[in-house]
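Please read through the structure below; I'll follow up with questions.
Note that one protein chain is taken out, while the other chains of the complex remain in position.
So, chain A:
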Amino acid sequence: MANKQYQFKLVLLGESAVGKSSLVLRFVKDQFDDYRESTIGAAFLTQTVTLEDQTTVKFEIWDTAGQERYKSLAPMYYRNANCAVVVYDITQASSLDKARTWIRELQRQADPSIIIALCGNKVDLAARRQVLQEEAKKYAEEEGLMWMETSAKTGEGVTEVFTAIAKKLPLTAPPPRSGRNVAGARTGVDLNKQASGQGQNESCNC
């Protein structure tokens, strides 16, 4: 029997140096780099998760730059995203504030059906913890977000975050897998919605 395959767009947001790129690297390649250069841009990666019922979910992941100066470009990357992982650093209280800002922005600007996961990274540094689990969890519950803590360094919780999201995604209408053209295939995204959202101006784009 052929497996059901789905494809979804996922975007990572959060303050600079909270470990967004490290989370993705751990998830996609199961690697960790102690000294990663800060992302200046947006990296595109893909990874597939197989669920218990043999359904596979392929994530198209956009890992964005966290630096403040590039904040204005973020909407380009989270538009049409099906899910977002907003990351904070449990050893930096200010990074949770920043995460709240991102979440507010997503709730206002992104697709209303977007699934947001709040993710506290660097639990391997629990000794220097500044953000209490209760505090973050309470906030997540209030806002209706998924919440978990991870360590990109040890790998703790990383796969779980993505699997949990995959389970929560609306797995209807199985899209076919479409060959090599990974970036071109945007199955799991409602293209009609995008067209109508841009209204009449769409024609100039053709």
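Just so it is clear, a residue touches a chain if its C-beta (ideal position, glycine included) is under 8 Å from a C-beta of that chain, and two chains touch if they have at least 3 such contacts; residues count from 1.
Just so we're on the same page, contacts and distances are computed from a predicted model.
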Notebook entry, point to check: Just by its UniProt name, which of "Calcium load-activated calcium channel", "Rab-like protein 2B", "Rho-GAP domain-containing protein" or "Adhesion regulating molecule" is the chain not shown in this complex?
Noted result: "Rho-GAP domain-containing protein"
Note to self: For a quick check of understanding: of A:17, A:43, A:93 or A:146, which residue touches the chain that isn't displayed?
What the structure shows: A:43
Next item on the list: With the full complex in mind, choose from A:62, A:102, A:147 or A:162 the residue touching the hidden chain.
Entry: A:62
Margin query: If the hidden chain were put back, which residues of chain A would touch it?
Written below: 2, 28, 40-46, 62, 65, 69-70, 72-73, 76-80, 176-184, 198, 201, 204-206
